[in-house]
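Every protein chain except one is present and positioned as in the full complex.
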Amino acid sequence: MTKPFQKILITGAAGRLGSQLRRGLAPLADSLRLADREPITDLQPHEEAAVFDLGDEAATIAATEGCDAIVHMGGAPTERPWQEVLDSNIRGSYHIYEGARKHGVRRVIYASSVHAIGYHQLDTHIDTDSPLRPDTLYGVSKCFVESLGSLYWDKFGIESAMIRIFSSFPEPADRRMLWSWLSFDDCVRLVSAALTAPHLGYTVSFGMSDNRVKPVDNSKAGHLGYIPQDSAEPYRAAVEAKTDIADPMARSTQCMGGWYVDMGHPDDEVGK
Amino acid sequence: MTKPFQKILITGAAGRLGSQLRRGLAPLADSLRLADREPITDLQPHEEAAVFDLGDEAATIAATEGCDAIVHMGGAPTERPWQEVLDSNIRGSYHIYEGARKHGVRRVIYASSVHAIGYHQLDTHIDTDSPLRPDTLYGVSKCFVESLGSLYWDKFGIESAMIRIFSSFPEPADRRMLWSWLSFDDCVRLVSAALTAPHLGYTVSFGMSDNRVKPVDNSKAGHLGYIPQDSAEPYRAAVEAKTDIADPMARSTQCMGGWYVDMGHPDDEVGK
Amino acid sequence: MTKPFQKILITGAAGRLGSQLRRGLAPLADSLRLADREPITDLQPHEEAAVFDLGDEAATIAATEGCDAIVHMGGAPTERPWQEVLDSNIRGSYHIYEGARKHGVRRVIYASSVHAIGYHQLDTHIDTDSPLRPDTLYGVSKCFVESLGSLYWDKFGIESAMIRIFSSFPEPADRRMLWSWLSFDDCVRLVSAALTAPHLGYTVSFGMSDNRVKPVDNSKAGHLGYIPQDSAEPYRAAVEAKTDIADPMARSTQCMGGWYVDMGHPDDEVGK
Amino acid sequence: MTKPFQKILITGAAGRLGSQLRRGLAPLADSLRLADREPITDLQPHEEAAVFDLGDEAATIAATEGCDAIVHMGGAPTERPWQEVLDSNIRGSYHIYEGARKHGVRRVIYASSVHAIGYHQLDTHIDTDSPLRPDTLYGVSKCFVESLGSLYWDKFGIESAMIRIFSSFPEPADRRMLWSWLSFDDCVRLVSAALTAPHLGYTVSFGMSDNRVKPVDNSKAGHLGYIPQDSAEPYRAAVEAKTDIADPMARSTQCMGGWYVDMGHPDDEVGK
Amino acid sequence: MTKPFQKILITGAAGRLGSQLRRGLAPLADSLRLADREPITDLQPHEEAAVFDLGDEAATIAATEGCDAIVHMGGAPTERPWQEVLDSNIRGSYHIYEGARKHGVRRVIYASSVHAIGYHQLDTHIDTDSPLRPDTLYGVSKCFVESLGSLYWDKFGIESAMIRIFSSFPEPADRRMLWSWLSFDDCVRLVSAALTAPHLGYTVSFGMSDNRVKPVDNSKAGHLGYIPQDSAEPYRAAVEAKTDIADPMARSTQCMGGWYVDMGHPDDEVGK
Partner (left out) sequence: MTKPFQKILITGAAGRLGSQLRRGLAPLADSLRLADREPITDLQPHEEAAVFDLGDEAATIAATEGCDAIVHMGGAPTERPWQEVLDSNIRGSYHIYEGARKHGVRRVIYASSVHAIGYHQLDTHIDTDSPLRPDTLYGVSKCFVESLGSLYWDKFGIESAMIRIFSSFPEPADRRMLWSWLSFDDCVRLVSAALTAPHLGYTVSFGMSDNRVKPVDNSKAGHLGYIPQDSAEPYRAAVEAKTDIADPMARSTQCMGGWYVDMGHPDDEVGK
């Protein structure tokens, strides 16, 4: 059977999620182009590497050539000083979309983040159409890319999925992750679903596993066909044994973004 | 135990779904009256046949006598020239409701269709209260019968369920059916649920199996008690192997109604 | 200045509202074609007459030729026996839309009715996206034409406004009209607004004047630019003096449709 | 591992649900204080008893001392004469909240009831933000406590969950319970989830098992982490065999509150 | 012309709003019964007095006899100790509704309050279906009466309007009243509209004049026919000249309830 894609570009391919996707997306494409600032040395036959910085416009655009889809996981993965957020996430993602436009890429799957809506409270039960409410400059950069993807769909016909990843780690590491966890396998399932959905257009989806606590409503992304298979529940006892109960009155407990909502401005913090 | 109904009239009983319901609804009634334009020859002891055309007002009304429920699956099952849509679906269904009114039938379950809302896009995630948006004259006739059922509930106290069937076939035949499929068993479950729901009034429900891609929100029909048990997923590999990927930019891919949205006017088309 | 239209077809032109529109729409078109079953004898220079029955498909389609807009006010104006509703309103309106399709008419303004949503209660404050809830066969026929207009927009690109007229009379005649009244001048304003709105697509609008009691939300039709200028309030004292207070517990007081909700089936009633 | 609570006060501890919670909540606290008007004689080592009437302000407030959570199941469990509703449910619950305020209790879980929203119909599919619509004075008292809990959260920072219990019995006893049933185990799951949810604030939740008929939308309580595990379905055949089909036109069939909606005023009824 | 009512009972008739309504409602009834704890000595020919305390069940019920409408403005008009709130507002209003039930009164207009929803913020723009969120025990008592009125409509067919009065004073006295003000004349207009609305059922309405700042959405009460005629704007310059700008970060500035949200528990405060 023909694979749905010929070549998928994965940015941030050496990172935590990038390496999972490298494994998980292999069935969907004849080959994968693995982009990262760091060289990747264990290339498989169906893989090729591309080493560049997202802030480098020409290199980034060049890396998109010949791809029919982009899974854009690269850029600063957490709060960083403004200049770095600007270069890696804002300018870098613009370069990715320009590459998609110039080289006819049809779909972009973007690693957006819970931090684009981090100041919403758990009990308001937002859905994917609720207003943005970023909790950091990092979160603002995620909002920027979501707007950019919306434009490139409406104006240039490039389909995009904005995956707002909550907490994707090998296993839940603290009590917040008991509801915010996205297992690696579910992350692969979600990105795969977005790549192969019959109709994507411009779609926002929350990226969580099937955890017991459900603070958001993902139903408007139901056309992606993402059905999480994992849950944080098996890890509950271990997590609760090693961590204190969070203060229920703390803003970081009440808000989606967790401790990001308590962060100060990144340029004020030394040695962070 | 007493069965919930004494006699259920099934129209279109010789058709694809009618024959499934003939089998599936047997446990709910002492007898079934099987109506169709075509004679049914293999009648079981608990069954009786009624042969007539829905456009025949007197015959249709007569066929409802002595029934306490009607499962109305008859009429043109797809786009047809206006005169046929008018006679079979519009006039014919009016005759059914008149029969229900004149003979004291309490519940009508109607085979409405996705084509009553076919121009809505998958990513708008409509629910059962969203505005109608038919994709064909056939779809307009389904809208008409929904309005008619609403009237007969509000004015005459006849309860109705409008089942908007998506694609009910033995198995998914194309990529669209990977999300639109309603298995025969789920179809029987849904009609049975509507017949036996504690409170029906006037209720609209989407008729789909528990497929992975979920483009609509059926929760407002939750009081019917329909829980689909089947999924198109086991058929995915086979379907994808034999069919091309649909063009994600085509209106027929983006809209609920599939290729019906691309149909021209039925009176213009020769030999279609 | 060029007028926005060359020729507008007005159906039901000899009727109560038709004659108002004949006067009121003159500034919008070079000429008006006035259609009715009854001959119109006092034609003005910019007017021409077309005498036919809407049930006559060929005549109706022919009457649309050369027009760039249709204001469709014709058909049975109240509850009638089924056969008449079917011929005048269902089949007749289908003929109008077929005429529009075959002769390239760009906009259709249709006299829909409160009776398409007559069983909704005043205190539920519906908007123009709320589900249909007809109160008569007449109301069902209005629902049918709304669905038809939706189809002809989505499939054939013919823009439509569905004006749900509440009570358009010279002045409020009973207590219900103190909230449901649409003055003749406001009726002209609303049809004119729909004809000249920059973007129409498929739009539903409630047709009421700026009365004090406001039981519906018309804001989703705000892009039509209809601003009512009249109110039933100056007539209140006179109306209240001559009519009894309605029973607040009666369904006909609580529902939009007024006494239509208490009507029986038209084919059961003799001499009504 | 440290238990989440030191001491939980359970009111109504000798009652039907109280005795279930006594068993079910033991893992969550070092000790349970069991309050009831009736003495409890089979105390376990981790339990202590408190015998008093909720109408006794001083005794009720005293009973809350030293507790870090309250599960308030006490008070009149059904419609009662006004004076009893006033004393047991309105005044009694005020005393509980005053105890919580004066003694620094952090969370209150309250046994609200379907009868706070009993006049809503099954087919309107309400959610936890829908307006109150009590069906009895008993239901009004539940509404009162919900408002009180809202105040004590906003003003005094005491978190509350309002559990609107539908029908919590050993097994479904009639056809209504086929959709309204809350198994004892699911009741324990729901109260436990509310006690341990990371963020509670002021939250309303419907208390039902995972029954097939789903007339309400509980998704806005998803942050509690309540996942029902039981269903009335295994009991369906037995229930249907021994009970008649409910009249689908009866208000008691159509409304959430069941036969409570048909009750008269409690002070009019003798010997009820 | 016949007046719409024969006798209206006004409670709290000696109070600030009661005396306005005494004047303003005279045109609507043949006579007014003026109830208050304080004797009213300047009775007009169309007026009669009734002196009693709302906590006196027999006297309150007796006072409703012979009335066809009640305008219930009596009870504690602000935060008071619990016992007083309980007696005057909770028990007292129950007595009023019992009177209405026992003596066949058709409509009750109740002076509810902004303090029933006082913790909602101005920028959330609530409507009349939004959840209750009281800011004081006084506010909780208003919530109680709203629930009671809902019950008496659904169960006993007594229509009620719950008027959530914001700030009804001779003129705006502080900066908050620049948006929360309800002029005396508009108060009379609103109560009159509720008394004479064609369909009332159970309706909640916000009571504000047509002030420039509009923090709530009153459209779901549009069927009352209340059109405010006054505005706080003419008083702005004077108010701003004599009062400081409120701290925009203070909860009392951000919330509907104003300084009520900062009040402590009334039983804790001495000499308030």
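Note that the chains are named A, B, C, D and E in the order they appear, and that numbering of residues resets to 1 at the start of each chain.
The definition used in the following text is that a contact is a pair of C-beta atoms (placed from the backbone, for glycine too) under 8 Å apart; a residue touches a chain by one contact, two chains touch by 3 or more.
In this text the structure is predicted, and so the values were computed from the model without any measurement.
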* What chains on display are touched by the one that is not shown? -> A, C, E
* Structure fact -> The one residue from C:200, C:213, C:232 or C:263 touching the chain left out of view is C:200
* Structure fact -> Among the options A:130, A:219 or A:252, the absent chain makes contact with A:130
* In the full complex, which of C:223, C:236 or C:251 touches the chain missing from this view? -> C:223
* In the full complex, which residues of chain C touch the absent chain? -> 1, 4, 106-107, 157, 159, 193, 197-201, 203, 219-220, 222-225, 227
* By the contact definition given up top, give the residues of chain A that touch the hidden chain. => 82, 86, 90-91, 94, 101, 116, 119, 129-137, 139-140, 143-144, 146-148, 150-151, 154-156, 261, 263, 265
* **chain E residues touching the omitted chain (full complex)** => 121-123, 125, 175-176, 178-179, 211-217, 237, 240-241, 245-246, 248-249, 253-254
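Following the convention adopted for this analysis, only the chains that are shown with their structure count from here on.
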* If we look at chain C and chain D, which chains touch each of them? -> B, E
* Asked: Of the pairs A-B, D-E or A-D, which has an interface that repeats that of B-C (more than half of the contact pairs shared)?
  -> D-E
* Between which chains is there touch? -> A-B, A-D, B-C, B-D, C-E, D-E
